[in-house]
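A protein chain is absent from this complex, but the other protein chains hold their places.
Labels run A and B following the written order; every chain starts at residue 1.
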Amino acid sequence: MTHANPNSVLTGTHFMNGDAACCEGLLAAGARFAAGYPITPSTEVVERFAARTPKTGGLFIQMEDELAASIAIQGMVWAGEKSFTVTSGPGFSLMMEHIGYAAMTETPCVFVDVQRGGPSTGLPTLPAQGDMMQARFGSHGDYLTIALVPDSPQECFDLAVESMNLAERFRIPVMFMMDECVGHMTEKVVIPPAEQIPVYPRRRTTKKPGEYLPFAPGEDLVPEMAHAGEGHGLFVTGLTHDDRGYPLMNPAQQHKLVNRLFDKILRAADDLVMVEEEGMEDAEAVVICYGITSRVARRGIQLAREKGHKVGLMRLKCVWPFPEKLVHGLAGRMKAIVVPELNLGQVVLEVERCAAGQCRVIRLPHAGGTVHKPADIVAAIERGMA
Amino acid sequence: MSTTVDFPIHNPVEDILRMDRIPTIWCPGCGIGTSVNSFAYALLSTGIELKKVAIVSGIGCSGRVSGYTKMDSFHVTHGRAIPFATGLKLANPELTVVVYSGDGDLTSIGGNHLIHAARRNMDLLVVCVNNMIYAMTGGQAAATTPGAAISTTTPYGSFEPELNIAHLVDAAGASFVARWTVFHVKMLEKTMKEALSKKGFRFIEVLSPCPTLYGRRNNLADGLAAMKDYKERSKIRNGAPTHETALVQGGEIVVGKFVDRERPDYLTLMRQQLGANYHPLPPQPDENPEAGVAKEDCCSC
Partner (left out) sequence: MLTEIRIAGFGGQGVILSAHVLGRAAAIGQGGYATMTQNYGPEARGGAASAALVVSDEPILYPYLTEPDILVVMSQEAYSRFTPELKEGGVLIVERDLVHMDSKALGRRVYSIPATRIAEELGKKMVLNVVMVGFLCAITKAVDREACREAVSDSVPSRFKELNLNAFDRGYDYGIELLKTNPEPTRQGSVSHVELESANW
């Protein structure tokens, strides 16, 4: 780990919206280049980036569509830069093929999705959490990724840094799953001094051309990286490939490669459990939540506790990979798990799978457009406790 | 007494090609390899440091070119070679970035990117191998398939008007537009060399036979027949207005260098526009980190 370059860190206390904070986080994490295509409610991220980058030595390019943006960033990465793109629902759908390409070619990058109501054009200016399964399974074929979910502008900064760091550490595309509410909400955001912001550097190889195998896994199954122009004669393809990067299309290689792409993340799954717990000491039921919904859940829990219900909160900052062991263990100790989300039941499917029938799992779906009412949370808790 | 003589048989294009991946997947009589040969000689003759050259391809038979070149090469998704190349070039302007792909990839699924890279005058050389068919997938009609040609998806003959790619990229603003067939290997090589030493968006269309999937169904059953056809039908018209260069079945094949104009490329325009606001490298720590940020972040207003 190194730390952030002071020139791209806006140290100080700000009153800033989530989109702006996300941009500052990605800048602090070392992104100097980005590509995007305008879409509400995410555009403010790249607008700010476009204003900031010439002075931090980078560039924003507005591409002709999301397909272009999501692959242009990968060109930037292979040229040696850290890069990201930002979009919302419809654009996220268009980017799916390139999430798979990044997973297959082990191209570290961040996809920011400021979720809005869907399907299709849906509710461009109102929040939802309907892309959570898409973040996990959206591209074809089998791959694993990491998805972080912020619940405030402050976390839009903090977890944006983390997203880029995880992308570099695992050489994967990381999904940063914001939502319209968090993105457009303005709150206090504290940006620490650069030396207090850990930054995961590119895992560059020190091997010489000829000795270097671009896709030979290291100890943690992640290969070292080299860039175009360094004399390695790289070959990067989305085809199933061997350690040289050459296409090798047979079942044995497919098995080996796809399993390694999974395992490099699964092996570190315990590291990736990022949860915030509250009131779990005496809890008989727990609300598992993520993103903007967790703020409402927390309010609902306060109200439920006032009514005498012993309820705790477990907020997932990292939804993918799903904290399976943790939820399984929790289900054994709880009467009920309540899962509010701004979709008609996505992450709750994982909760149900991991709870494996040990306790009641109460779904609290919401089609989006606004957030739950705290009273909805209380009612669901009461259903679970009954 | 016998003497052993070492014949140093070194084909100069070996410096360009991944010999460990030869033979290629291309069929006998296919024109793609011929075009790559011209490209290899052209590139060598420019003296550009090969380490600083990157090749980007999309999907298709021509999309496999990047897999056989020794330089840094990227075989990306279908249609997206140009935007990938754009990112590569922007983040490392030192690189000479060449997009080498097919007509279906570059003009249909990737057509939008082609237009906008030409409009931006992005500093890329795009070599478009036009075999007038989707070959990798088995011979379906393409945007470039000339009227009445038979393909697997136009079994009674195509009836969609064909795309004149040269005209399109010219209109979109490319600074260099040329077309040759693989019959014109020397001219092609010369044009590629010229294009490699220019800046901005340069586009070279290379007509190339696909005997396997296009020729067989359209009376050009082998590579030789196609070459003869190119020879007979082509007419060199340098500087021809691109609207006069449409490729129609059985009609004249206009070849040559059509467009060669001076226009500032994307990065030059960017530097001009940003002026003192642009720092090509991260500013030094003693510079004001808040420069460039509006007083406080009321960008939320």
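Note that a contact is a pair of C-beta atoms (placed from the backbone, for glycine too) under 8 Å apart; a residue touches a chain by one contact, two chains touch by 3 or more.
Just so it is clear, the structure is predicted and the values come from calculations on it, not from any experiment.
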item: Selected from A:K55, A:H184 or A:K264 as touching the chain missing from the view; value: A:H184
item: Residue among A:M95, A:M132, A:A355 or A:V371 touching the omitted chain; value: A:V371
item: Option touching the unshown chain, where A:R32, A:R169, A:R244 or A:R298 are the choices; value: A:R298
item: Where the unshown chain meets chain A, residue by residue; value: 13-15, 17, 40-41, 124-126, 180-181, 184-188, 292, 295-296, 298-299, 302, 370-371, 374
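What we mean here is this: only the chains that are shown with their structure count from here on.
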item: Whole-Å separation of chain centres (CA-atom averages), chain A against chain B; value: 36
item: Chain B contact footprint on chain A (complex, rising order); value: 5-11, 14-17, 20, 32-33, 35, 44, 47-48, 51-52, 54-57, 59, 61, 63-65, 67-69, 71-81, 83, 97-98, 101, 186, 227-239, 246-247
item: In the complex with chain A, residue positions of chain B that touch it; value: 18, 21, 51-52, 54, 56, 66-67, 70-77, 79-80, 82-92, 94-95, 112-113, 115-116, 270, 274, 277-285, 287, 289-294, 296-297, 299-300
